[in-house]
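As you look at this complex, bear in mind that one protein chain is not there, while each of the others sits in place.
In this document, chain identifiers A and B correspond to the written order of the chains, with residue numbering beginning at 1 in each.
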Amino acid sequence: MQTAFHIVVCAGIVPDPLQSLEPITTTAGPGLKNEMVLPAVLDPWAASALYEAAALAAKAPGGRLWLVSLGPKAKLQQVMMTVAQKVLFELAPIDGPIGGFPDAHATAAILADMIAALPGLDRERLLLFGGWESAARGAGVTLQLVGERLGISDQFQGVDQIDLHDDGSFEVLERVEGGKYQVSVCAGAPAVLGWATGNLAEPRNNPQLGMANMRTIMPALQKAPASKLEANGLSYISAALPKQQRTTRVVKDMTPDQIAAELAEWIGTE
Amino acid sequence: MSGDTTNTGSPATDFARQTMEVDIACVGFGPATGGFLTTISRAWAENPADPAFESKVAPGMPLQVVCYERADDIASGVSGVVTRAQGIRASFTELNPAEIPMATEVSSERVLYLLDPLGASRRSYTLRIADRVLRALGPIAKVRDHSFELPWTPAFLKKHGGLVMSIGQFNQWVGSLLMTSGLVQIWPGTPVSEPLFEPTAAGRAVRGIRLTDQGVDKKGNPAGGFMPGMDVRALLTVVGDGPVGSVSQSIDREFGTPPAHSHDEWALGMKFVIELPEDAVADSPLNSGAVWHTFGFPEPEVFGFLYVHPARLVSVGIFIPSWMTDPSRTAYRYLQHYIQHPALWRYLKDGTLRSWGAKSIDESGKLGEPHLTGDGYARIGENSGSTNVLTGSGVDEAWTTGTQLGEAAIELLRAGLPFTQRNLNETYVKLRRASWVEQGAREAQNSRNGFRAGIVKGMIGMALTGLTGGRLSLKASKRSAGERVVRVEESLTRKKAAELIVADGRPLHDALLSARGWPEIHFDGRLLISHQDALLMGGKVQAVPGSADHVVFPDAGLCIVCDEKTCIAMCSGQAITLADDGAPTFEREKCVHCGACLWNCAHPPPDSLSPIEFRGGAGGLHSAEN
Partner (left out) sequence: MESILVLTHADETGIALTKASLEAVSAGLELTSRLGVSLTIGIVAVDAQSAAAAVSSSGARLLGVSGEPFRHALYATDAAACEALCRAAQATIVLAPGSSRFARVAAGVAHRLGGFIDTHIGSIGGTVNIEAGRWFYRQRVEAVLSRDRRPWFLLIDPGIRSAFAGEPGPAQIEQVPANLPQLRTTVSGFRAPSLGTQTIRPDARLLFVAGAGWTKKQPDGQTHVPEAGDLILGFLRVAGASLGSSKSLVDQGGEGQSVLPFLTHLNQIGQTGATPHHPKGLATCCHGEEPHVVGWRFIGDRRAVSLDPTCGWTRGKADVVYIADAFQVMAKLNELMGSGSA
């Protein structure tokens, strides 16, 4: 018999990775130009965590799946227009600032408080999922801090796979150096899993799912509590686009053999 | 609402097609459906208990209203817009442009005739004489930077009191308001494949729409994760899918078009959004809200525009019309030459390219108006011929037709009447015919007739129509489809072009332009970039995995023997190229869904613009700075 978990997925929103980004200075520190205007997506690895969570929930029905997300309400709403079509979940949004520059400790504090207050959450069955590193801050710190705040000391990062055993325990694959996986077995919930890409393809847009989700998502968004992020003594001295422009030598008139010879010399022996 | 909702997202293996019932299904999210949904949701918000707004398909629930948009984001629309905003302001009486990113009030307007400083454009004898005269008069005639500013803006073009906007940001803004209202749901990334037809006693009705299949290969056959497109059955289908929408095409095929109406006139609009540097050029007229209309360069047939948004962003673009009969007509390179015209380049040259986009514009106007209604459906916006081809405005008109349908729907809901053609005619069509949209469309009806005979005649015709409010116009001369594209290249130019193709593998249209004397573009990686790099600007043009090719060449044999390959020259994203055997190939990852392939065939079959099929599909542009 499969345990029915209570899976909470923490996911922020980030600008669509293919947009042009430019840092600017705001009163609250560095920010991105036009961030509120740029199309946003659910943080990619956190989105993987969400899809893996949904797959897990399908294997062991009877559980619950929450998506906890901190961001400006309007942007969250836009992102939900796509995400809500993918998998079924309950949304627990927090209306707050966007971006990778605010202090991760402040973000984690707010998320942890929200999760602790989720009605009906059973800590003994809690699997805390999220992205290992975000596409914004890319620190790999927030989820870990949330887990620590919730008193969970079985944490896994860089996860690509989880396999459930019948007794409620599970095996986890974490990315380590050299392209390998470390394989661990955990006795069961509670646990924290910071996901990398996982193995699942992005689910297709399913309008029926979207409509079912929207019934709970819209009211939740309207009731989202507002929050402020503490600075926690973090300050930025500079934030800039790297200046990296090389002078490229374009070679058009060498034969493949000549090119190979030149490359072989460049690569050298060691 | 019926339908299976237990799918939690695991890969679907059930091949049965799902169905869903709604009251109103909208196809496409743009200004037209924006106007429709705004009208409906406002009326509902005023009195949600009104029995008119009770769902007929889900008793006890409010009206089930959904809108499906094929683009991955409702902010992906392309158009630098300048609009009188008459209809929009009627809906948003307290509108403050500052609320909408990239929007501002029109502050100044000018019309420029651009001379050709390069001598490469294909001007007629008359035009060359006119240019020579202008040059000779020089400063006396106020000819500056190879351009001549008209001393006044013709009334029919005037947009003063209006707005400069980004259509993507406007749609996004409207969409946000709608989603917050709670009545309507907008679903991006959900293309519609076709309408659902049903036989009735009176003939055929539209009873909803079918979404595209997902999890298929390029040809549309089921592959991994196959999910057949859901059928969304609706009591009213609102067709707002634009000039090249698949539902509009289907309905036209099914029900035909009114006699003597056809979609013969088109233009491809292509534009850049350029960010000007912080230190502005001294005395630069490019202040927020500035509007330029141009004509004469890069080719006499090409109209151009430049609109200045806040924060030093400029939308600048050109229209390549179907009555430009050069078979190698193309847009991207011409656009690059356009922005390098001295009159523009002096202000644009230090700018940075932020984004790029293109779309087809239906220039048939009233003469392309389809049947506006049928049993179970109504058409609004650009696909319904609402664009005013004289004033060159479509957004406000589209919005207004949407509000008109909205009011009609409310009236019918309140009266408990079904959405039959007759009922829709007596409400929606009646409202529309009595409105300024109709009046403008009638005035504009014959404004473009002269262009088929050439640019000079065309401009005269346009002026005639414009200045007499439509009372006087040049007569239309119907040109057959085959005459649309005319090869007049002299053999020496073609030979030179062929050499260029061999030398560096460039496409024919590009080589021809160089052979005609257009200078090579010097890419600087900042403002002047290669066509393929433009697809990566801002947000990359993308295809959605698991979808079929939405541009299909059903008869490769026809294409192989074609010499002109105008479809390739006009493909906005260079998504259509040639395979070795001469057959066209399509790369979905480069397609921006502009629809140019639908009207740029040099050898169309009789009664058709093009053998190429352009269907509904997801993906395309992704930039919000557009």
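Note that contacts are C-beta pairs under 8 Å (C-beta built on N, C-alpha and C of every residue); 3 or more make two chains touch, one makes a residue touch a chain.
In this text, all values refer to a predicted model and were calculated from it rather than measured experimentally.
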From B:Ala52, B:Ala223, B:Val281 or B:Met459, residue that would touch the chain that is not displayed: B:Ala223
Missing-partner contacts on chain B, residue numbers: 217-218, 223-224, 504, 523, 525, 530, 532-533, 536, 540, 545-546, 579-581, 589
Touching the unshown chain, chain A contributes residues 14-15, 17-18, 21, 23, 30, 32, 44, 100-101, 103-105, 135-141, 144-145, 147-149, 153-158, 171, 173-188, 191, 197, 201, 232-242, 244-252, 254-257, 259-261, 263-270
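Please note the rule applied: only the chains that are shown with their structure count from here on.
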Can you check how far apart chain A and chain B are, centre to centre, with Cα atoms defining each centre and the answer in Å? 36
Can you name the residues of chain A that touch chain B in the complex? 16, 18-20, 34, 36-39, 51, 54-55, 57-58, 74, 77-78, 81-82, 85-88, 201, 203-212, 214, 218, 222
Write out the stretch or stretches of chain B touching chain A in their complex. 1, 3-5, 7-12, 18, 20, 66, 68, 72-76, 101-102, 169, 172, 176, 179-180, 182, 185-190, 211, 214-215, 224-225, 227, 230, 232, 354, 536-540, 542, 545-546, 622-625
